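Showing just some of the chains, left in place.
First chain written, first letter: the chains are A and B, and each begins at residue 1.
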Amino acid sequence: MMVMKNKEYVFKLTIKVRDYECDLQGVVNNSNYQRYMEHTRHEYLESLGENFGDMHKKGIDAFVSRVDIHYKSSLRSGDSFVSCLNLLKEGAKLVFYQDIYRLSDGVLAARGRVETVVVENGRLTRGEYFDDLLTRTMKKDL
Amino acid sequence: MMVMKNKEYVFKLTIKVRDYECDLQGVVNNSNYQRYMEHTRHEYLESLGENFGDMHKKGIDAFVSRVDIHYKSSLRSGDSFVSCLNLLKEGAKLVFYQDIYRLSDGVLAARGRVETVVVENGRLTRGEYFDDLLTRTMKKDL
């Protein structure tokens, strides 16, 4: 099994599973990993001094254009996990590489690649708004 | 057990449980009954020609000020249910009386009382906006 080590991330967030996130199979429902990843991206933004709700009020919205998640090991009631993030500018898109590791043993629970585009006042942009904000911490390559 | 019969409602909606709404106990998580009730109120509004999202864009928001739900019998994977609604104007508040019955046997699953207030452009109103809309169908008493 893939275990968290050595790999570097620009942002990490520790989260605990909430029981209502588990479904009748007794494990975290798949859709919630996508929610964990969204929350991690937004908390990353906040760490850079930007808030997603405030952006929306200014007419700037980041939209997800594609999400690709590999599910590796199920999280359960009582588990905590570390949600990790890197990102790259790929053309006009901002692409997030997001790994979720169970805290107790470091096993990889899910691995995602999330493409986003930035829309300003209803117009698709090349993501200029984030260029300045993100280049402060963006890794040049993974 | 309380069974659906004779009681009249101004609006009914049949819904099927979605499996992701069930939690690790194998039954629909309590919070989802509140969501079913919200969806029923909004569909009731649509039946009157009004849309909740459009209202928000016009600066008119209905907010829930209190919700009181009695849970009677658990819904499970595979269940369908009928979500029923009556409403009364009580002072400045619009109060919804909402019952959810399992479709297969008519058993009462949950009973809610939901108080709402109407805010126009940030200002609390006495609900005048709905008076005309709702008196078309509002029951005078239950």
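Here is the rule we use: a residue touches a chain if its C-beta (ideal position, glycine included) is under 8 Å from a C-beta of that chain, and two chains touch if they have at least 3 such contacts.
Remember, predicted model here, so these are calculated numbers, not experimental data.
This homomeric assembly is drawn with 2 chains in place; in total, the structure file defines 4 copies of the chain.
Just so we're on the same page, only the chains that are shown with their structure count from here on.
A straight line joining the Cα centres of chain A and chain B is 34 Å long. Within the complex, the chain B residues that touch chain A are 19-20, 22-24, 26, 29, 31, 77.
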